[in-house]
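Complex shown without one protein chain; remaining protein chains in place.
After this line comes subunit A, so read on.
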Amino acid sequence: MADRPSTEWDADQAVTHLFGAHYRQMVRLASLLLHERGLAEEIVQDAYVRLHSRWHKLREPDKALAYLRMTVVNGCRSALRHRRVVDAHLAASRPPPDVPSAEAGALDLLTQAAVVDAIRRLPTRQREAIVLRYYVDLSEAEIAEAMGVSRGAVKSHASRAVAALRPILERL
């Protein structure tokens, strides 16, 4: 079945191919947007199930991938809205360690932890723009499609996010 052109895939074949190629990255994307791993995987599985029923309209892997991303971003957004994961997370999160060890690995680790923590605290749409740009490596047009906003809005969310992160990045 791997040799058949993708436009001839049935919905099951499309799900299998897109699962193999993208499932793990989708789960990782969702967990960066949510910071809750169990829920991340549920949202991504929901997206694949929805893709299965939409395949007859999409027909092409590129379109299907864009649809998956959009559905995952949306699913994370609703989950955050409804379950207030961010609030729970911020309430539970600990302040970053004060005294970095001189050990190089530990310094690197503290840098990364501080940056991820700062990204977690960004408003939802700013975080989406940053994660889609720097983790998934999408173009501005692809980010706009995944977020369901205009390219201009992506630009402004991203630039506000980078401005918010700058003080942390400069301190490092």
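Everything that follows uses one rule, which is that a contact is a pair of C-beta atoms (placed from the backbone, for glycine too) under 8 Å apart; a residue touches a chain by one contact, two chains touch by 3 or more; residues count from 1.
Rule of thumb we're sticking to: contacts and distances are computed from a predicted model.
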Note to self: Just to verify: the chain that's not displayed, which of "Phosphoenolpyruvate-protein phosphotransferase", "Phosphate transport system permease protein", "Mono/diheme cytochrome c family protein" or "Sporulation and spore germination" does UniProt list as its protein name?
What the structure shows: "Sporulation and spore germination"
Next item on the list: Among A:111, A:124 or A:156, choose the residue that contacts the chain missing from this document, as touch is defined above.
Entry: A:111
Notebook entry, point to check: In the full complex, which residues of subunit A touch the absent chain?
Noted result: 2, 11-12, 15-17, 19-25, 27-29, 31-32, 37, 39-43, 45-46, 48-50, 52-53, 78-79, 94-97, 101, 103, 105-106, 108-113, 115-116, 119, 130-131, 134-135, 162, 165-166, 169, 172
